[in-house]
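So that we are looking at the same thing, I have put the structure below in structure tokens.
Only a single protein chain was left out; the remaining protein chains are all shown in position.
Should a chain be cited, it is by its letter among A, B and C, assigned in written order, with residues numbered from 1 in that chain.
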Amino acid sequence: MKCSTFARLLITCPDQPGIVSAVTTFFYHHGANITMLDQHSTDPEGGTFFMRLEFQTPHLDMDRNVLTQAFDSAVASKFDMDWDISYASDLKKMAIMVSRHDHAMQEILWRNQRGELPAEITMVISNHPDMEAEVSHFNIPFHHVPVSKDNKAEAEAKILSILEGQADLIVLARYMQILSDDFVSHYPNRIINIHHSFLPAFAGANPYRKACERGVKLIGATAHYVTADLDEGPIIEQEVRRVSHRYDAEEMKEEGMNVERQALARAVKWHLEDRIIVQHNRTIVFN
Amino acid sequence: MKCSTFARLLITCPDQPGIVSAVTTFFYHHGANITMLDQHSTDPEGGTFFMRLEFQTPHLDMDRNVLTQAFDSAVASKFDMDWDISYASDLKKMAIMVSRHDHAMQEILWRNQRGELPAEITMVISNHPDMEAEVSHFNIPFHHVPVSKDNKAEAEAKILSILEGQADLIVLARYMQILSDDFVSHYPNRIINIHHSFLPAFAGANPYRKACERGVKLIGATAHYVTADLDEGPIIEQEVRRVSHRYDAEEMKEEGMNVERQALARAVKWHLEDRIIVQHNRTIVFN
Amino acid sequence: MKCSTFARLLITCPDQPGIVSAVTTFFYHHGANITMLDQHSTDPEGGTFFMRLEFQTPHLDMDRNVLTQAFDSAVASKFDMDWDISYASDLKKMAIMVSRHDHAMQEILWRNQRGELPAEITMVISNHPDMEAEVSHFNIPFHHVPVSKDNKAEAEAKILSILEGQADLIVLARYMQILSDDFVSHYPNRIINIHHSFLPAFAGANPYRKACERGVKLIGATAHYVTADLDEGPIIEQEVRRVSHRYDAEEMKEEGMNVERQALARAVKWHLEDRIIVQHNRTIVFN
Partner (left out) sequence: MKCSTFARLLITCPDQPGIVSAVTTFFYHHGANITMLDQHSTDPEGGTFFMRLEFQTPHLDMDRNVLTQAFDSAVASKFDMDWDISYASDLKKMAIMVSRHDHAMQEILWRNQRGELPAEITMVISNHPDMEAEVSHFNIPFHHVPVSKDNKAEAEAKILSILEGQADLIVLARYMQILSDDFVSHYPNRIINIHHSFLPAFAGANPYRKACERGVKLIGATAHYVTADLDEGPIIEQEVRRVSHRYDAEEMKEEGMNVERQALARAVKWHLEDRIIVQHNRTIVFN
């Protein structure tokens, strides 16, 4: 595994000459060795500047808080940056929300257990009680919060209170309830959803039946950040798998679930590793 | 290469017990060795029956016309079959229609020249004169039929007259004109089109720009039969390729073109090898 | 899910005219509706004939034993067939053998639990005790059979006795012991193994390190039947995933494990659905 003596910096700002130089010079002067830097500008001039860098922390000449303040005043404020430093040794807190399909949740729990997804999973929340035993097996707290037409606002309020301080990231591992705009606004670019996806898209109910009837040859899944626009948030990762006329709608769905597991697990991993910057409605994924 | 002493039979009919037995017994009794048979029913009972078989012709005990009549009266009429026999030695006639992008046409001409696409390419028709030299290089007749808002019906009539008797299959290799329902009705399930395709779909103009703005991670293409519903006909083949935020819309388009070449070439190949049956709005592709 | 009122027939025999006719006529006369038939011959004449068919059993006019005898005398013996009928309602017994990596075993247990792999998992055998709790969670018997240089023959004898009558299929889900030829000979074409796989192959120890040093761009896995020749048996399924120079050997291994899960699960599924025929050192996979 990777040692945890490193940190990652993500930056978004208006592009102008001198940014990379200013950032890297700052870190050099304070004892941080940069081991990976990936930078991208949207246009030759006047575009937006994105950067991710990883640096080693053992020889830093100041502690974290001071570093943060120093970087802010010496560099970030000068270039009008949105920026964030995270330390690999600080595991992010991750909450999972799920309904009745367990495949996506299982994949996340399991990869976390095997060390592939570096996070502290603080809880699983479900609108059904079905998964309790499954979740307990992983020694993770399970919260059953029923949701109905009548209690939706109340249920969301309860969920928000449970999540309070416990979730740097929320993973909707097939949580079949639509979250309100208000709920989403508490976790901007911090809720990841997974859904099936085809070429072309099939809107509405029974997408696999429609896909089967149209004879699609590729079954896909899209992992994206949740925004107020349902299923329209910035795409993080997509995956597909080939099917044929020999698959009925049920078998297409089965394949679809396996594709969802892969796309979701990778999207979560990249979020946890601070590889993603959201700009407008798209993502920059430094991988 | 495959020897050309074989034929292919495609059958669609209401499912009932005894069909495979009746068909294969007929061919056995007339000296045809079946070398490949692929059969598929949509439901355990009461569904639709689809079959493709390849048989060797050297030991047939009757000539083609007689065989056709015999099969029709002894088997096909009994089971209410849609059916067709084609002989590998009879190359299909293929016409290509193209506008200004040459990538899809080039791929088809080239694979045909190398023996991968067994057809006689009878002509290329374009609404622009640009491709004439390119097409001539392959010793294939080129027809320039300009199309404008005012002459569309007339242009289609002219194209139909040129195609008359010369096209078992029409390939729209990026022909940027919408064909009228009347035109399409002359070649049911015999016009193949290729278009870009994403998860999800991006309708309207500038799809690559929209895809780029949404940050899609997979660029795709769909080859399909043309029906009255534009871009909504039965899907034959789909292909995708991974892209990243490092691709601008122009580079996505470039990748998209390469994906189109592959999906279209395979769809055309399968049509030429009589591997496709259309049922309602989907295809059965026996490959 | 598929209803379980159907059966599958697999046939291998020397090719000659009349086989498909004889087989399908037999089933038709005995009330079996054929819902899927896939047949393949290796050569136009003088080759080998392979066939898989699925038929509905509710209207069969004889019981299973009689059907077996009748088919044998009326058809199979005449064409010198290797053949086998299995009924979807008879779940195959599957044993899993594993060492210390749990990913492949987990994937199989889980897909079985979700109904994707139709089998009765009778046991997990391991040369280490580590997986006991994990396996118990699925309510499956766990057998710890330590293997050392000195007790290998004895250990294999013990395993064979535990397996006796309990295994139509053995899945080596990363069982890191080499099985003796004698052991393998008890389960011909009934042991499936999974191993990493690259283009090109990297033999010997530390393959991921070697792959990383050579800068491979695709990480793969191969699922195959076990024969006396280690890792050289007939290939059932292969899968790959793209990696880059940004992956260290550890991360390549992690991706490799995820690829292994997919390739193995599909190979096991196809075996359980009687989709595989082995000919010499290759497989015919009717999927």
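Methods note: a residue touches a chain if its C-beta (ideal position, glycine included) is under 8 Å from a C-beta of that chain, and two chains touch if they have at least 3 such contacts.
Quick caveat, the model's predicted, so the values are computed rather than measured.
Interchain touches from the omitted chain, evaluated on the whole complex, reach A, B, C.
Among the residues B:Arg64, B:His144, B:Arg246 or B:His280, only B:Arg246 touches the chain that is left out of the figure.
Within the set A:Leu37, A:Leu160 or A:Ala249, the residue that contacts the chain not displayed is A:Leu37. Listed for subunit C, the residues touching the missing chain in the whole complex are 40, 197-201, 212-218, 220, 222, 234-240, 244-246, 280-285.
The missing chain lies against subunit B, touching residues 1-2, 36, 102-103, 106, 110, 114, 116, 137, 246, 250, 254, 258, 262, 287.
Although one chain is not drawn, its touching partners on subunit A can still be listed: residues 3, 5-6, 15-18, 20-21, 24-25, 27-28, 31-41, 43-45, 51, 56, 59, 242.
Methods note: only the chains that are shown with their structure count from here on.
Relative to subunit B, the most remote chain by averaged C-alpha coordinates is A. As a whole-number value, the distance joining the C-alpha centres of subunit A and subunit C reads 36 Å. Each chain gets one centre point, the mean of its Cα atoms, and the points for subunit A and subunit B are 41 Å apart. In subunit A, the residues touching two or more other chains are 246.
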